[in-house]
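Moving on to chain A:
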Amino acid sequence: SGTSANFKVGMVTDSGTIDDKSFNQGTWEGVVQAATELKIDKNYLKPAGTTEADYLASIGNLYDAGFKFIVCPGYKFSSAIYKAQTQYKDAKFVLIDAQPTDADGNAVVATNTVAIFFAEHQSGFLAGVASAVELKTGEFGFIGGMEIPAVQRYNWGFQQGVAYANANLGTTITIKAENVIYQGTFSDVAGGQQLAATMFDKGVTAIFCAAGGVGVGAINEAKTRATQGKTAWIIGVDVDQFADGIYDTTNNKSIVLTSALKGIKTAAYDMIIDQKDGKFPGGQTLTFDASNDGVGIPATNPNLSAATTTAVAGVLAKLKAGTITVASTQGDLIK
Partner candidate 1 sequence: MENIVEMRNIRKEFPGIVANDNVSIELRKGEVHALLGENGAGKSTLMSILFGLYQPEQGEIFIRGKKVRITDPNVANELGIGMVHQHFKLVHNFTVTQNIILGRESKRFGFVVDEKSASRRIRALSERYALNVNPDAKIEDISVGMQQRVEILKMLYRDAEALIFDEPTSVLTPQEIHELMKIMRNLIDEGKSIILITHKLREIKEIADRCTVLRRGRVIGTVDVASTTEARMAEMMVGREVSFKVDKKPAVPGDVVLKIEGLNVLSARKVLGLTDFSLEVRAGEIVGVAGVDGNGQSELVEAVTGMRSVESGTIRLRGRDITKQGVRERIREGIAHIPEDRHKHGLVLDYTVQENMILETYDQKPFSNHGLLDFPEIRKYAECIVEAFDVRAGEGVDSLARSLSGGNQQKAIVGREIELDPDLLVAVQPTRGLDVGAIEYIHKRLVEQRDSGKAVLLVSLELDEILNLSDRIVVVSHGALIGDVQADETDENEVGLMMTGIRKGESA
Partner candidate 2 sequence: MQGVWDLIRLIFPYAIVFTIPLLITSLGGLFSERSGVVNIGLDGFMVFGSFVSAYTIKLLMPVLPNGDLAVWIGLLAATVAGAVFSLLHSFACVTLNANQVISGTAINMIAYAVTVYIARTITGSGNITIVHGIARTDIPVLSQIPVLGDLFFKSTYATTWVVLLILVVFAFILYRTAFGLRLRACGEHPHAADAAGINVYRTRYIAVAISGAFSALGGAAILVTYSGEFNGNVAGLGFLALAALIFGKWKPLGILGATFFFGFAATIANVSQVIPFFTNLVDKSPFWAPLTLKAFPYVVTLIALVFFSKTTQAPRASGLPYDKGQR
């Protein structure tokens, strides 16, 4: 059974790559960390296409190659995992950002599967607070990839965070409706660069990017500006993107102000360790949020002042205590 220490961990990526600065990367880092610690085999597959068939085929390939513990990041795996959990009963599945769903859209988490959600809105909220407090005044923007729930929650949380800082922490940050957009892909680098450039030109000082490859273009644009000595900040997403924003290696200067984290890496890592320890929470749907340190901003943020860090820590405490709540729905927010 899966409890033996000698198991192999596989991962299937969704349409991105394992260094997508997003959940593929986070998941993979978790897998690598666990596999290294446990000295077990790991491998990942990038499916040939983006259909359920391609996902299931990749899962099957891993399974047939002896990988009986398979982590799949992304809501797109919902139906594939639903099928896999019944087809491969002796394998364990970790589905991130979604629950397995049957053809009618009903969630069914089988005993060999764990579904994991993150409170992206809380993460976005904290990043919003941090950025607002650090920059105090100015205009922010948001570039999302596609309009999917996780990305939307980041956006809404971010806006609430900025609003909270404005109301309670003495900042005056504005977000214009026209500067909150979903680019429509997770891959259009050129689009990301041009959008970011236009936003910066229009006076935006910091852009929160939850957009995969589109964010790559935006980061690239911000670096170019920073090299010219202009102000241009990006707020990263999912993983700590500080390193991606480095434009001056000698002085370790990065345009990534902070990042809205979700603990994908930890989640993936934890599940593998749990499995090894025989504590795999099969059948459960877990939510990682501020209360269990599943979301937040990076522990170290070279671009944030100590004061900011303290302020954010205070907000985080209130979040944990429940004195602040962040909505995970749009409400009156932009987009």
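Structural remarks
FYI, a contact is a pair of C-beta atoms (placed from the backbone, for glycine too) under 8 Å apart; a residue touches a chain by one contact, two chains touch by 3 or more; residues count from 1.
With respect to how the candidates were assembled, all candidates are chains of the complex that A comes from, given by their letters.
Here the structure is a predicted model, which is why all the values come from computation and not from measurement.
All listed chains 1 or 2 share the complex with chain A, though the touching one is 2.
Looking at the complex, you find that chain A touches candidate 2 at residues 17-20, 46, 141, 178-179, 181, 183-184, 187-191, 193-195, 197-199, 201-202, 213, 216-217, 219-221, 223-225, 227-228, 244, 246-247, 249.
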